[in-house]
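Working notes, structure below.
The other protein chains are all here in position, but one chain of the complex has been omitted.
Up next, subunit A:
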Amino acid sequence: MDITEYIKLVFTDYTLRTITLGTAILGAVTGMLGSFAVLRKQSLLGDAISHAALPGIAIAFLITGAKDTNTLLIGALISGLIGTFWIRGIVTKTHLKSDTALGLILSLFFGFGMLLLTFIQKQPNANQAGLDKYLFGQAATLVESDVWLMAIVTGICLIVMLTFWKEFKILLFDADYTKTLGFNTKFIDILITSFIVLAIVLGLQTVGVVLMSAMLLAPAAAARQWTNSLSIMVFLAAIFGAFSGVFGTAISASQNNLSTGPVIVLVAAVFVAFSFIFSPSRGLLFKQIRFIKNRRDLELHKTLAFMHHIAETHEDISHPHTIKLLNNFQGYTKSTLQKLVEKDYVKLNGNMWSLTKTGFETAENLYTKQTTEDE
């Protein structure tokens, strides 16, 4: 199946269209909210919440005996929220650090959830099969109503975010200061956290308990590399998330036996890797290039300064000196000398070099600029 064929199929095939839309919306909303989680240094909160949702799914099934998605997700929402508030409680009431609290709640709830799942599987109820899809997600089970639910939640989330943008931003940056200005920081905090829980629960059906936190973190981590503005970061994270969903679905739909959730997460990981390497300001590649260039510049400047040091002793600054003199100097290579000639700082004449007027002046002013810039 080639690309044009696939794109045609997305628009014509009902199932594929539903899944593509669903994963795109899911990626957008988790990317958006994930930016807040990452900036609050609560990256692992998503992991804890999604694992904490598992027992809720199992209990909802045990109570209702039905596998209706919405019922199960309400169960997931409730137990996810309970887990979240337990984490908050542990952090505020005890001396445990938040990573410990997160780990504790994550494993406790997940363990309990797994226990319930195995118990359910032993039941003589024909309806039991398929609950384990919430472990790794199964995008193929998405139906139109699921996508509508996602779209509505995303819409509400967007409205709330735009309304309280200023409050979200200041709380993320400086919570104590926000409090002194008279804002109810607890309210803002609970608002953000509740939406994170909601987004995670929505994603459980598609991506699953185990991988859900990647949907939250990967787009945000990738977006942070490209911008220094919060609004652009949130926007980019939503875009990266949505594209992860679309590409992930496309890859898994065009290959047999590739589960959609993990593929989406892997695509998001590719976004992260690409961003880490190629982002112009924070990326590894350009950092390395800048580093090498700076080193070269420094070597060049040091050589020039050394020449200046020699030339200074003569009345005529352009008095020729032998190149051999430079061999004592570590930073000197033939190519640095060549570059100095190119820049018209130095003239060569056989085995002799002499500083030009520009070269002499440049050398004199080297790094005096820096002290004024640094204050």
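We take it that a contact is a pair of C-beta atoms (placed from the backbone, for glycine too) under 8 Å apart; a residue touches a chain by one contact, two chains touch by 3 or more; residues count from 1.
By definition in this document, contacts and distances are computed from a predicted model.
Undergrad: Could you tell me which of "Acyl carrier protein", "ATP-binding cassette domain-containing protein", "Pyridoxal 5'-phosphate synthase subunit PdxT" or "NADH-quinone oxidoreductase subunit M" is the UniProt name of the chain missing from the displayed complex?
TA: Of the names offered in "Acyl carrier protein", "ATP-binding cassette domain-containing protein", "Pyridoxal 5'-phosphate synthase subunit PdxT" or "NADH-quinone oxidoreductase subunit M", the one UniProt assigns to the missing chain is "ATP-binding cassette domain-containing protein".
Undergrad: Just name the one of A:Ile59, A:Leu135 or A:Leu172 that touches the chain not displayed here.
TA: A:Leu172
Undergrad: So one chain is hidden, and I want to know which residue out of A:Trp86, A:Phe112 or A:Phe183 touches that hidden chain in the complete assembly.
TA: Selected residue, touching the omitted chain: A:Phe183.
Undergrad: So one chain is hidden, and I want to know which residue out of A:Ala76, A:Cys157, A:Met233 or A:Leu340 touches that hidden chain in the complete assembly.
TA: A:Met233
Undergrad: Tell me which stretches of subunit A touch the chain missing from the display.
TA: 39, 41, 163-167, 169-170, 172-174, 176-183, 224, 227-230, 232-233, 374-375
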